[in-house]
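The other protein chains are all here in position, but one chain of the complex has been omitted.
For subunit A:
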Amino acid sequence: MSSSGYGQKEKVLSRIAANRLQKELTEWQVNPPCGFRHRVTDSLQRWIIEVHGAPNTLYEGEEFHLQVDFPEHYPMEAPQVVFMQIPPLHPHIYSNGHICLDILYDSWSPAMTVSSICISILSMLSSSTVKARPPDDDQYVRNCRNGRSPKETRWWFHDDKV
């Protein structure tokens, strides 16, 4: 998946969103979540984050990239989070980078942060016991070919035990 995004109608961040993101970024720089690195760009609205597979897990030594796009009314609305390039082989991660994780969609709360999302994603990776695509990967990816955002998917969340 290229980094060109998903045709999300890119509205500029509201003042509240920009303030909050600025504060989140500052906090991140002081206290980054373990295993993640924010790649500096000139955009506050799109973050690129390096993910390092945790030691003693199936993904040890591997590196992935998350793209996080913030909507106008962040944090009232959830950011759009996808893996770029080659996403980890994981039963909840589709080959187009979409992630089946409830907090990114229905269970999002404005009290969550990019940092808390990262921690959830890493914990999802670390608890995996098998490196495989979701069983409906082909079909799902085909359905998303027109550039549909994962936020437009009606997710049936896979059960927690991987």
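In this section, a residue touches a chain if its C-beta (ideal position, glycine included) is under 8 Å from a C-beta of that chain, and two chains touch if they have at least 3 such contacts; residues count from 1.
The rule is simple: contacts and distances are computed from a predicted model.
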From "Enhancer of polycomb-like protein", "NEDD8-conjugating enzyme UBC12", "RBR-type E3 ubiquitin transferase" or "N(6)-L-threonylcarbamoyladenine synthase", the hidden chain's UniProt protein name: "RBR-type E3 ubiquitin transferase"
Touching the absent chain when the full complex is considered, from A:K11, A:R39 or A:H73: A:H73
Which residue of A:T41, A:Q85 or A:S107 touches the chain not shown here: A:S107
Missing-partner contacts on subunit A, residue numbers: 16, 19-20, 23-24, 27, 73, 75-77, 103, 107, 109-112
